[in-house]
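Here you go, one structure.
Excluded from the complex is one protein chain; the other protein chains are retained at their positions.
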Amino acid sequence: MALILFYITSAVAIFATVMMITRLNAVHGLLYLILSLLSVGVLFFLLGAYFAAVLEVIIYAGAIMVLFVFVIMMLNQGKKTIAQERMWLQPGIWIGPSLLALILFVEMLVVIAFGGNAETGHVVTAKQVGIALYGPYLLAVELASMLLLAGLVGAYHLGKPMLSTSKNGRKS
Amino acid sequence: MELGLSLSVVLFVLGLVGVLVRRNLIMMLMSLEVMLNATGLAFIVAGSRWGQADGQIMFLLILTLAAAEVGVGLGLALQIFHRFHTLDADSMNEMKG
Partner (left out) sequence: MNAIELLGWVPLIPFLGFLVLVLFGRQLSKPLVSWVGVGSVGLSGLLAALIGTEFLKGTMQPYHLVLGDWIAIDNLIVPFGMYLDALSLTMLFIVTGVGFLIHIYSAGFMDSDLGYTRFFAYMNLFVAAMLVLVLADNLVLLYLGWEGVGLGSYLLIGFWYEDPNNGYAARKAFVMTRIGDTAMALGLFLLFTQLHTFDIQFLMFRVTSQWTPGTLLPVAAAALLLGGAVGKSAQLPLQSWLPDAMAGPTPVSALIHAATMVTAGVYLIARTHALFMMAPSVQFAVAVLGAVTLLMASCSAIVQTDIKRILAYSTISQIGYMFLALGVGAWSSAIFHLLTHAFFKALLFLAAGAVIFCFHHEHNIFKMGGLRKAMPLAFWSFMIGSAALSALPFTSGFYSKHDILLATFEVSPVLWAAGCLGALLTAIYSFRLVFVVFFGKNCPVVEKGLGWQMSLPLILLSVLALFGGMLTIPLDSVFPVLFGNAHTFNLVSFITVTAPFIGLLLAVLFYLTGTFSAQGLANSQGLKRIHRFFVSGWGMDALYDTLVLHPFKVLTELNKNDAVDCLYTSIAFISRKGHLMISASQTGQIRWYASSMVLGTVVVIAIGWLS
């Protein structure tokens, strides 16, 4: 039963990703991306990682994707962009990277296949995660928060509208 | 568990193709997100297999990383758009030679 659900969810995720990378309109691609993320969240739930599932939906699909939406809206691409994209996405362009990626995929599959044998997953509750976070991984949490601070400052600085160099070369 | 890892690989490779093929900066960033997500999936699968919390903690850190990266990356994309008035990744090749 769980296996069938797993297969269906995987199929949705793969389909959504494929659709995302082939869309001409950025917003369409974004929507498919959200779908992909949500299906991966379901996968997490199926694997017994409840905490991670919730985190995926709230933060990844919720906050990060919204950020993307805002930026795309701001950039206001329009029809001419779509024509441009069509021009850029000729079939000939797909062949090289696809081939490369296919080789990579096969290699990794082979590596996985020659690994150990499969066992079913265990449920790991949020409580366990929490205890681990406040225990051995305390430092990692602190570092992550510092990273977020750096990201915050950087985003603020880069988001200012006029970051141009004046005639004397002074940055505002 | 191999199925999970294989799925992770598939998603990673798809994201990789997206990065290599798309010229639009925003689309490249979105494909990068897919790649990050796929690695997170791999960690969760591993954590589930061994029954340890470490997998989810790693996923949390990856998430943090993705958030910070998206923030800065989109800011950069905005700046590039202001400067060059285009989002074509190939036209920004002044570091050649």
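A few remarks follow.
Think of it as A and B in the order they're written, each chain with its own count starting at 1.
Note that a contact is a pair of C-beta atoms (placed from the backbone, for glycine too) under 8 Å apart; a residue touches a chain by one contact, two chains touch by 3 or more.
Remember, predicted model here, so these are calculated numbers, not experimental data.
The chain not shown here makes contact, within the complete complex, with A, B.
When the full complex is taken into account, the listed residue touching the unshown chain is B:16, out of B:16, B:30, B:46 or B:78.
In the complete complex, the hidden chain is touched by one of A:63, A:103 or A:149, namely A:103. In the full complex, chain B touches the hidden chain at residues 16, 19-21, 23, 28, 89-90, 92-97. In the full complex, chain A makes contact with the omitted chain through residues 96-97, 100-101, 103-104, 107-108, 110-111.
One rule holds in what follows: only the chains that are shown with their structure count from here on.
Listed in rising order, the residues of chain A touching chain B in the complex are 6, 10, 13-14, 17-18, 20-21, 26, 29-30, 33, 36-37, 40, 43-44, 47-49, 51-52, 55-56, 59-60, 63-64, 67-68, 71-72, 74-75, 77, 81, 85, 88-89, 93-94, 96-98, 100-102, 104-105, 108-109, 112-113, 115, 118-119, 121-122, 124, 128-129, 131-133, 137, 140, 144, 147-148, 150-152, 154-155, 157-159, 161-164.
Those residues of chain B whose C-beta lies close enough to touch chain A in the complex are 1-7, 9-11, 13-18, 20-24, 26-27, 29-31, 33-34, 37, 40-41, 44-45, 47-57, 59-61, 63-72, 74-79, 81-82, 87.
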